[in-house]
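Shown below is the structure under consideration.
Just one protein chain is left out here, and the rest sit where they should.
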Amino acid sequence: MRGPAAIGAEVRRVVGPAFTLRFIPAREDLATTSAWSLPRSTRAAIEEMPEGCVVIASTPDVAEAGIFGDILCARMVRRGVRGLITDGVLRDAAGVRGTGLPVWSRGFAAPPSVSGLIFEGWQEPIGCGGVAVYPGDLIVADADGAVVVPPSMVEFVATAGPEQERLEEWILGEVANGAALPGLYPPNSEARARYEAAKGRGAGK
Amino acid sequence: MRGPAAIGAEVRRVVGPAFTLRFIPAREDLATTSAWSLPRSTRAAIEEMPEGCVVIASTPDVAEAGIFGDILCARMVRRGVRGLITDGVLRDAAGVRGTGLPVWSRGFAAPPSVSGLIFEGWQEPIGCGGVAVYPGDLIVADADGAVVVPPSMVEFVATAGPEQERLEEWILGEVANGAALPGLYPPNSEARARYEAAKGRGAGK
Amino acid sequence: MRGPAAIGAEVRRVVGPAFTLRFIPAREDLATTSAWSLPRSTRAAIEEMPEGCVVIASTPDVAEAGIFGDILCARMVRRGVRGLITDGVLRDAAGVRGTGLPVWSRGFAAPPSVSGLIFEGWQEPIGCGGVAVYPGDLIVADADGAVVVPPSMVEFVATAGPEQERLEEWILGEVANGAALPGLYPPNSEARARYEAAKGRGAGK
Amino acid sequence: MRGPAAIGAEVRRVVGPAFTLRFIPAREDLATTSAWSLPRSTRAAIEEMPEGCVVIASTPDVAEAGIFGDILCARMVRRGVRGLITDGVLRDAAGVRGTGLPVWSRGFAAPPSVSGLIFEGWQEPIGCGGVAVYPGDLIVADADGAVVVPPSMVEFVATAGPEQERLEEWILGEVANGAALPGLYPPNSEARARYEAAKGRGAGK
Amino acid sequence: MRGPAAIGAEVRRVVGPAFTLRFIPAREDLATTSAWSLPRSTRAAIEEMPEGCVVIASTPDVAEAGIFGDILCARMVRRGVRGLITDGVLRDAAGVRGTGLPVWSRGFAAPPSVSGLIFEGWQEPIGCGGVAVYPGDLIVADADGAVVVPPSMVEFVATAGPEQERLEEWILGEVANGAALPGLYPPNSEARARYEAAKGRGAGK
Partner (left out) sequence: MRGPAAIGAEVRRVVGPAFTLRFIPAREDLATTSAWSLPRSTRAAIEEMPEGCVVIASTPDVAEAGIFGDILCARMVRRGVRGLITDGVLRDAAGVRGTGLPVWSRGFAAPPSVSGLIFEGWQEPIGCGGVAVYPGDLIVADADGAVVVPPSMVEFVATAGPEQERLEEWILGEVANGAALPGLYPPNSEARARYEAAKGRGAGK
């Protein structure tokens, strides 16, 4: 996804199924604080979030209203939400940081969501940062940003990923020892044989 | 709405209730041409469009795929659609012009919608060009772009609008005769009295 | 200047001293239609515009409110204004076209200036489209856009310009006759001699 | 390609192999008009352009300097160049239009290329409007913009294209007669049979 | 205001009346370092800044020249300026940090203001980050960015603000104890009664 960037210096990797929220831009005759207690409110959506999910909020064209502050983020933490990702912005930077919820956004803005956004619903397919996100899609977010893992690639990522990381760690060790990259990364057959031998000796980790 | 601009040199004013379409960005593992014949297709949506509506299509973050070409626009014309407005782009500029459908967009792009967009549904609330649009909202579009008339202002627009246009035409006549603006536009009581007198004489249109 | 683009198909060149207008973004608690009749109003500024000037309007960060419509443009035409240039947008495209005033802008938007802009004053130094404009600066605008001619270059432009145009017309003729560009454009001494000879024969026009 | 848009009201389709030009942004200590007569000049590049090519010029991040004006465009026309496409801008709108060269650009700007760009070379791989273009790639440009046809698809486009256009024309005729889209576009087997029958009768054109 | 973002990890809240600075884009024939000692210089403006003010600098369209470095920021600190906010950029990141002046900007750039900006005056109404700022407007800036408090809302903010913060702290405590949001935030009458009772007991801070 383009746009959502990791907030904060210490970012840990977050993985989980997507729980989607859909906002649309506000209109002067529509947005009122009384909307907060309607059935179709962000509060009601938060109470539906399952433990372990990653929340993805779509806020097309609106970067002047922060979608959530400390209170809603604190409740998400209590419900076991693993992270919050938005192509918009949050508000109350200090308070949100205080809740410990890992967040990815375009930054922060002081005005509350009601001044720029209307909450339309949850668990619908949405666009976020230029890609489609469906409820339940696997989301991986870390210091590099957030990505959707297509269902057809989930197994590949789960199995081939750790082996690829092991290989890259071994290559990094070779580089630290002064090896040049051609033939090593990506590894040719000779390099791969050396890696397999090292792995056999319990190294490469 | 920001973004949708009138296409073509001769633009006539279009007024009607909104019929909304919602697209989300495509994802390589999801978009296929076979999606065209699904129940939730743009073809099915077009068959639901009532005569006299104005179609508003939301295409967040995607300006590289044209949502409709000549065939779909021709069918909309047959169904009595009054205009098509999108914050994205169309394709097949010559063909669309040939159908006579008034269109407002950010321009044209050659690739078809399937290469950049997924159609998610119709008659949902959407954001388009930075404002909320609900199914049935009154839309007015002309050479200046497109606006949503909030329901609470529809009657005011319908009754006060023609009188305001009559007044502005009279002012324009005064300016053509060399009158200066202060006191005339907006009119002070003296100018307004002259306008009312002119109106009484059947002038001012 | 970046931003202001010629509006309309037939654009004639406009030259004249700058008359500057400065807008700032509106704020909900400040912009009211009653501001229209204040001494510091666009109406009052228009009455100060001298015949032959080119109006340059600065509208930082605001492209959602059209600064002028047909009535104000009509009055400018009556006062002998040669053109209107803005890094923002106009409203009432059809009406403005009807006044015959040459305009350069980022386009058109339906909402009036009062909904997005406050008029702050006139004949102040302003920024427009990324360059400084001082009252009285010579402005040249044509189908390519608008430029400020620095005072130190006005004489050069006035004298060297026509000769350069004559030379380029002669070169264009040579190209039409099949001449290659190297040595011709820019002209080497041989090409320049041929040009001078042609000019002597009364050609080159 | 994003960015290059057709200039002018009457745009005819242009097809041909790419001839690439690479510009980089200027730097005050480097750009001088004396550079115009160097071997590595745009003039020299133009003399290398083969008849029938489509010129693609890359101008990263620079929209304030027009790469070519009437003289260079006139010479390209003489050499049989079919079209000029750039992700930057041109200058001398009226003059360029006068040469009859079909152009696709982001618009026009008055300053010449020397004030914002340095010409680096020709027939190198370049990026233009977000896609790679290699010398000789097949380019197709029309009112919708410009696209690169990958070599592996050239034959498909050449053979399947006309048949697809014939089919779409038949569908458009059906729509004009009041047919609904589901089952017709894309055609199901029944519709396709009717199309084949019509084609057999010499219709579909 | 859009654009100005808090710089630095530890951001304290800054409140005070606005002292405005107005820059316009530079032009090659105008900007010179000799301008630094003119009466209308940033140096002279700084000597006019009253203790406790918040400086707001407008720099339309220019993000390539840093308006101030360490020396000017150090002098502002000496004069009791509480913060510096700009929709442009600063220069000399390390030096500015060293002065301890809280700053909000779009970032940093190495070139000095003279290379991209002309200082036009101070204590004029300006636009900054898309909103109007008048001299003396109350400014509040923290980790979320900067906002202008309209005069009509100053008293409300001063009195209702602390009570609202107290209420939100109590709600945050309830959330920490596992309470769900519906009925609590915003509080219904039952929740508000519990809050009032807690406040009576000296809790809620």
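So that you can tell them apart, the chains are marked A, B, C, D and E in the order they are listed, and the count of residues begins at 1 in each.
In this section, a contact is a pair of C-beta atoms (placed from the backbone, for glycine too) under 8 Å apart; a residue touches a chain by one contact, two chains touch by 3 or more.
Given the structure is predicted, the values throughout are model-derived calculations rather than measurements.
J.: Any idea which of D:62, D:110 or D:175 touches the chain not displayed?
T.: For the chain that is not drawn, the touching residue is D:62.
J.: What does the interface between subunit E and the hidden chain look like in terms of residue numbers?
T.: 9, 33, 36-37, 41, 43-44, 46-47, 63-64, 66, 70-72, 74-75, 78, 91-94, 107-111
J.: Which residues does subunit D use to touch the chain missing from this display?
T.: 2, 23-30, 58, 60-62, 118, 120, 124-127, 129-132, 148, 150-153
J.: To test your reading of the contact rule: which positions on subunit A touch the chain that is missing from view?
T.: Subunit A touches the chain not shown through residues 2, 5-6, 9, 11, 140, 142-147, 168, 171-172, 175-176, 178, 180-183, 185-186, 188.
FYI, only the chains that are shown with their structure count from here on.
J.: If you match contact pairs by residue number, which of A-B, C-D or B-C shares over half of them with C-E?
T.: A-B
J.: With centres defined as the mean C-alpha position, give me the subunit A-subunit E separation in Å.
T.: 30
J.: Where the centres are mean C-alpha positions, what is the separation of subunit A from subunit B, in Å?
T.: About 36 Å, centre to centre.
J.: Provide the list of subunit E residues touching at least two other chains, using ranges where the numbers run on.
T.: 2
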